[in-house]
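Following this message is one structure expressed as structure tokens.
For chain A:
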Amino acid sequence: MRLVTGQGYWSPLVWLALAAGVAFFGWLFWRLGRRTYKAGTDQDAPFLSGEAAPERAHVGGQHLYWGFLQGLRPTLEALRVFHSGFLGDYVTWTVVVVAVALLVVMLT
Partner candidate 1 sequence: MSVVVRTVARIILPLVLIFGAYVIMHGHLTPGGGFQGGAVAASVVALLVITFGSQRWKRIKGSLSFLEDLGAVAFVALGFLGIGYTFFRNVLAGTGGLFGAPVPFGPNPGWLNTGGTLPLMNWAVGLKVIAGLGAVVLMLGLFGGGDDW
Partner candidate 2 sequence: MIGNLPFVVCMILIGLGLWTLLSRRNLIKLAIGITLIECGVNLFLVTLGYVERGVAPIYTYTQPGVTMVLPTPQALTLTSIVIGMATTALMLAFAVVIYRHRGTLDARKIRELKG
């Protein structure tokens, strides 16, 4: 089971035991909570920022990292332009890779 990495080892069983312990304490804290929750009442209704949310609210996948993407916008825009979808660009970059490989091999 043990995976020796050269500087130590990694055993998923140890990790599993750890995870089981954490889960146990989590369950313990959950048990200690108040039992006043009732399904099907107002407690069940979804809220977004304190306002009642529409019934079918779903944060789509593309909105999840809005701030993060905003911060990286210049880089990501450059990358998006880089992937232009034009076959000539694909071929150009392949030729560049071949040229770099040839240069590296020839110069050493």
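In this section, a contact is a pair of C-beta atoms (placed from the backbone, for glycine too) under 8 Å apart; a residue touches a chain by one contact, two chains touch by 3 or more; residues count from 1.
Criterion applied: all candidates are chains of the complex that A comes from, given by their letters.
Quantities reported herein were computed from a predicted structural model and do not represent experimental measurements.
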Pick from 1 or 2: which one touches chain A in this complex?
2
Help me check something: in the complex, which residues belonging to chain A touch candidate 2?
80, 83-88, 91-92, 95
